[in-house]
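All protein chains but one are shown in place.
By written order: A and B. Residues from 1 in each chain.
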Amino acid sequence: MKSVIMDSTAIERALKRIAHEIIEKHTSVPVSLIGIRTAGVFIASRLAEYIGQFGRIPVQTAILDITLYRDDAAKGAGRAIVRATEIHFSVDNTFIILVDDVLFTGRTVRAAMDAVIDLGRPKVIQLAVLVDRGHRELPIKADYTGKNIPTMDDDQIKVVLTESGSKEDAVYVIRKGD
Amino acid sequence: MVSGKGIIGLKYLGKDDIEKIVETAFSMRDISKRSVKKVPTLRGKTVINLFFESSTRTKTSFEIAAKRLSADVVNFSYASSSTSKGETTIDTAKNIEAMNPDVFIIRHASSGIMELLSRHLKTPIISAGDGTNEHPTQGLLDIMTIRDEKKRIDGLKVVVAGDIYHSRVARSDIYGMGKLGAKVYFFSPPTLITEDYASLGARVTYDAQEAFTDADVIIMLRIQLERQATGLFPSTREYAKVFGLNEQRLKLAKPDVIVMHPGPINRGLELSSGVADNKEHSRVLKQVENGVSIRMSAIYHTIGEGHEYTDN
Partner (left out) sequence: MNILIINGLLIDPSQNMEKSGALLIEDDRIKGIVDPASYSINGDTAFLKGQKDKPYTVIDAAGKWVVPGLIDMHVHFRDPGYEYKEDIITGTMAAMSGGFTSVCAMPNTRPINDNKTVTSYMISKARDAGYANLFPIAAVSKGSGGAELSEIYDLVDAGAVAVSDDGMPVASAGLLRMALLYMKPLGIPLIDHPEELSLSKSGYMNEGVASVKLGLNGIPQTAESVAVARDIMIAAETGSRLHLAHISTRYSIELVRWAKKMGIPVTCEVTTNHFSLNEDAVDGYNTNAKLNPPLRSERDRQAVLEAISDGTIDCIVTDHAPHGHDEKEVEFDKALNGISGLETSVGLSLKLVHDKIINKKQFVQLMSYTPSVIVNLKNKGTLKTGADADVTIIDPDKKWVVDKNKFLSKGRNTPFHGRELKGRAWMTIAGGKIHGNTRT
């Protein structure tokens, strides 16, 4: 069973709210939004646009590929494609917000933090996600959350965005069985 | 990759496989440019460098590549004399395999050894060169270096010049670049090639003019000096004059030609110093840099099964 949890309006509203929160809470500039491939990249660039509109504070974005940092990389990385990490600024002493679409076990975020720390010593790392679906396996918590969605462990959350070719933005939950 | 068997020759790889390894290598190259030149990907994995023929450069390149992926690297070097202890190559490899490595990097003087060992080992193998057959990671790093510079391979005129007959590099180059659509020319004295090499899809020429004119890429192979002793050419002087690459011949090529060489260079023999040190055209050191990235990619793609990561 597939049901819409957020439609495009809800997504827009959630991201704009997060943008306002970031403007409120940021401790230094520029704000560096690092999107985790693939959907996180699109969300980061939307947030950057909103922050620019609302806050007039300097924002920069970057792209992080965490494939090589996955904790299952050694047993399963094999032929997974490694895409480029594109961070064209120094992370040293920078205010960084990692951006992803869905927060689930927390393992992706753990990998992303390791990857960023290997690039230097950021001042702060925060986390922004569109959806938090629970079931954490690591002590990780988002600083900015678009929507909390209670889910079953084996549910699938699917985020579709116009940037990746779909007609409309939406977040679905796909539930097994019923 | 040849499923579960690693990378033993570009003759076995499809175009898609080659492109995937090269694309990944570009991502790997970024790692080598950071201050922390290491990713945790292959933590706890063991890479065996099993070299039956000495080759400090290739071994070092593989070792750095494996270490940048956090794998543990163990080097085994067998001078050809130690096989006189009576142990066969198969037994040597099986003994090491009993220590549960995750991938073998193997260099050996016999063509076809990878096929033989593949039949006896469960562990995947990456060839670091077998006899006069193939040197697949050299072929891949050559492709990467060309792609880096020209943004494409398809349609380029690539000249591979020198001792084609005894060159595993030439063979991997033609297999790989041929699949990607390059027009490959083999330029060599007739004693260091046969007409049959055209069957690999290359154009065979003995004429420097034809070879170098309008070339996009020139790959000069190393001339083994001992070939002179076996009468394959009369003197290094004559070889350099007739078959070597110098500034004058370089002018025949396209203005943006790049010159490559698998190393080590015999200056003044196959390559004049002027060409070797020409920053505008020479990409010899870039090849060495890309070699590490290609080997990181090769090891990464060879270990493990692979699946898309979902954390949604």
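Things to note:
Basically, a residue touches a chain if its C-beta (ideal position, glycine included) is under 8 Å from a C-beta of that chain, and two chains touch if they have at least 3 such contacts.
A quick note: this is a predicted structure, and the numbers were derived from the prediction, not measured.
Remark: the absent chain touches shown chains B in the intact complex.
The chain omitted from view is touched by exactly one of B:23, B:72, B:115 or B:149, namely B:115. The omitted chain makes contact with just one of the residues B:45, B:168 or B:222: B:168. Annotation: of B:49, B:89 or B:123, B:89 touches the absent chain (contact as defined above). When the missing chain is restored to the complex, the residue among B:41, B:133 or B:287 that touches it is B:133. Mapped onto chain B, the interface with the missing chain covers residues 11, 88-90, 108, 110-113, 115-116, 130-134, 165, 168, 171, 194, 196-197, 199-200.
Assume only the chains that are shown with their structure count from here on.
Rounded to whole angstrom, the centroid-to-centroid distance between chain A and chain B, based on C-alpha atoms, equals 40 Å. The touching residues of chain B, counted against chain A in their complex, run 1, 20, 23-24, 26-28, 30-31, 34-36, 38-45, 69, 297, 300-301, 303-309, 311-312. Partner chain B is touched in their complex by these residues of chain A: 65, 67-70, 72-85, 101-102, 104-105, 107-108, 114-115, 118-120, 133, 156-159.
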